[in-house]
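Mind having a look at this structure? Questions to follow.
For this view, one protein chain was removed and the others were kept in their places.
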Amino acid sequence: MIRLLLRRLGQGVLVVFVLETITFFLVRMLPGNPFLGERKLPEHIMQQLQSLYGLEESAWVQYWNYWKNILLHGDFGPSLIREGVPVSEMIAQAFPVSFLLGVLGMAIAMAVGIPAGMLSAYYRNRWPDALLMCVAMAGICIPAFVVAPLFGMTLGMHVPGLSVAGWDDALCVVLPALTLGLINAAYLARLTRGGMAEVLSQDFVRTAKAKGCRPLRVLFVHALRSGLLPAVSYLGPAFAALITGSFVVETCFQVPGMGLHFVNATTDRDYFLIQGLVLCYGVLIVLANLCVDLALLVLNPRLRSQGSA
Amino acid sequence: MMMKSSHPAARPYARGRSLWDDARDRLCRNRAAMVSLLFLLLMVVACFLLPLCPCIPNPNETDLGNIAASCSWEHPFGTDQLGRDLLARVLYGGRISLLVGVVATGVALVIGLLYGLVSGYVGGRTDALMMRTVDVLFALPFIVLVIVFSLSIEEPSRRLTEWVVQTTGWTRETVAPILGLVPLFIAIGALGWLTLARIVRTQTMEIKSQEYVLAARSLGLGHVRILLRHIAPNLLGTVVVYTTLAVPGIILTESTLSFIGLGVKAPNSSWGTLIKEGADRMEVTPELLIFPSVFFCLTLLALNFLGDGLRDALDPRSSKD
Partner (left out) sequence: MRGVNVEKATLWLVCAACFLTGCGDERSSAQRAAGDGVLLIGNNQEPQNLDPHKATAVADGKIISALLEGLVRPDARVEGQVHPGMAVSWEHNADASEWVFHLREAQWSDGAPVRAQDFAYAYRRLLHPQFGGKYAEMLYPLKNAAPYNRGELPWEKVGVSTPDDRTLVLRMEGPTPHLLHLLLHFTWYPVPSHAVEQHGGMLDRSSAWTRPEYWVGNGAYVLEQRVFNDFLSVRPNPRYWRAHEVQNRGIRFLPIVNGYTETRMYFGGKLHITNNVPPEMLEMAAHRAPAEFCRDDYYCTIFYRLNTVRPPLDDARVRRALSLAVDRDMLVQRVVRGAGKAAYAFTPPGAGYGIDDSAERRRSQKARVEEARRLLAEAGYPGGKGFPTLELMTTSRDVQKLMAETIQAMWSEELGVHVEIRSCEWSAYKAAQQNMDYDISSSSWSGDYLDPATFVELWKSTGGNNCTGWGSPACDAALDAAARSADVGQRLLHLAEAEQIMLRESPVIPLYWSERTYMKSPMVSGWYPLMLDNHPLDAVRLTPAPDKP
């Protein structure tokens, strides 16, 4: 187990490295540069700025310098738009916000989505199933940019303590988390139902039923483990995506999280900030997928023997 | 798909009835699936054929004297913020969105399924390499990839349009909206398969360790045969479920991408762009949001029920319940 973990972490480092490399060259292929303003800069000033940040060098030299600064000085570079502010500081400010929101959202999603999916599978092809799946499909089809303002205008305006948008008191987190949570709950419910339905029609479940197990026991003890597989493999990347922020929810509720930085850094060509954010996201993806794979091993003992073979 | 020997416990059936016949019967007995199928057919007819009828006005004809009008005989759904008939826009938008939904999802499905199958079945180093590649692609900023991609495809796609215009003699206005979608199909298809690949791989690993696959292997069956006959059919459920989940996302992604010049070009519309425009005006003219959303949700709901019905019908085990 430990060896597996170490091997996977080693692979993870490689993944992040490759990711950073590709991103580095991709963002420099984008049209425009960070210093383009609404007004055209005189040529000599543009050159001056480029050379100040080493952007006039060839891409390979820049690439080398980028890693050198990270490895030798732990410096992830400055923001090229908010000059003088290190990228690490911007991420350090935004990450806790997105993390809080993501964890809450995921908690809501799992608390609502998985039971709903199980219930739906249990009543498969009867009316509770149809009802639940209609609601879930609605949750999947109605995009966040519709749900978020709707929540803001209904709950935010009328429930005391909640607010339309903004980030100035403790309860501000409720509506964005609810939006993120319910959308993901819909996905989870759908996936759980699918997985459970598959398992419930298998022989061992029928055997259990035939032996007189109570239906709920069958559902929770016998079927749950493998029935959750699709949902669990969805959870990993979804969780990583959630805690690195969602642009739509953050703009609609004015939340100072990572999603805003991600989009703004891209449209402004803030090279170092994009790199930093991708680094952060990559690490989270690797960790989340690692957790998922471990969870899969726990859920399915047969894979364990496979893995060691 | 080949289903005949998909399950080791397949019982002998009455002569002359293939599994396909059974499946069709089961599907026909599923009321929800049949209603959904009918609805989808209707939607396809409405979106692709109805606009040919002269009673539907040009969806791009503006009438600034009659903006955001409410429902009337002349405009059953009212008009939008530039006085264009909303019904016509929803129908024309449906064309684009259905096309994107089918084609882009199809591309993503094929890539994701094959990739996940191979990765999960082969296992070991190959699996590690393939899955780490997915990790990298997953973490790459989508929007950066898409902008770079759209730039590199701009020139070839323009040339393609010119070529089609010259060879077929159709006008640019009819050709461009559809051909303009080709880069989009490639972009979405090329990136939409990642989650599916992960899910398929997990399932494949699970199935691979089941007794009947071991049995098949010990009987000396080739890998390709095992993959196609014993594993792929059992992934059907997951794939159907995931597809119904992915289609709405893909259709909506189109609207996001139209903002960077990829996807449907203004003044043409898609359900995604209509919903997006409607969302901004929801306090003032909720109709602009409600009508496209209802079409969109109903279509996907129907797709969902049909998918479930198909899966139940094709899964021989379910018949015993």
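Labels for the chains are A and B, by order of writing; each one numbers its residues from 1.
What we mean here is this: a residue touches a chain if its C-beta (ideal position, glycine included) is under 8 Å from a C-beta of that chain, and two chains touch if they have at least 3 such contacts.
The model shown is predicted, which means the values in this text are computed figures rather than measured ones.
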Study note, to complete from the structure: Result, missing-chain neighbours among shown chains, is A, B
Review point. Which listed residue, A:T23, A:S120, A:S163 or A:N184, touches the chain dropped from view?
Key: A:S163
Exercise for review: Would you indicate which residue among A:L19, A:V112 or A:V278 is in contact with the undisplayed chain?
Suggested key: A:V112
Exercise for review: Could you tell which one of A:L4, A:L30, A:C213 or A:L297 touches the chain left off the display?
Suggested key: A:L30
Check your understanding: Touching the left-out chain: which of A:V199, A:V218, A:L235 or A:C252?
Key -> A:C252
Check your understanding: For subunit B, which residues lie in contact with the unshown chain of the complex?
Key -> 60-62, 64, 67, 81-83, 147, 151, 172-173, 176, 258-261, 265-267, 277, 280-281, 283-285
Point to revise | Absent-chain interface as seen on subunit A, which is shown | key: 30-33, 35-42, 44-45, 48-49, 52, 78, 81-85, 90, 93-94, 107-108, 110-112, 114-115, 149, 152-153, 156-157, 159-171, 174, 250-254, 256-257, 260-261, 264, 267-269
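Please note the rule applied: only the chains that are shown with their structure count from here on.
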Check your understanding: Rounded to the nearest whole Å, what is the centre-to-centre distance of subunit A and subunit B, using the mean of the C-alpha atoms as each centre?
Key -> 23
Point to revise | subunit B-facing residues of subunit A, complex | key: 11, 14-15, 18-19, 22-23, 26-27, 29-31, 125, 130, 133-134, 137-138, 140-143, 145-146, 149-150, 153, 187, 190-191, 193-195, 197-198, 201-202, 226, 229-230, 232-234, 236-237, 240, 262-263, 266, 274, 277-278, 281-282, 285-286, 289, 296, 300, 302-303, 305-306
Exercise for review: Would you tell me which residues of subunit B are touching subunit A in their complex?
Suggested key: 30, 32, 123, 128, 131-132, 135-136, 138-141, 143-145, 147-148, 151, 194-195, 198-199, 201-203, 205-206, 208-210, 237-238, 240-242, 244-245, 248-249, 252, 275-276, 279, 282-283, 289, 293, 296-297, 300-301, 304-305, 308, 312, 315, 317-318, 321
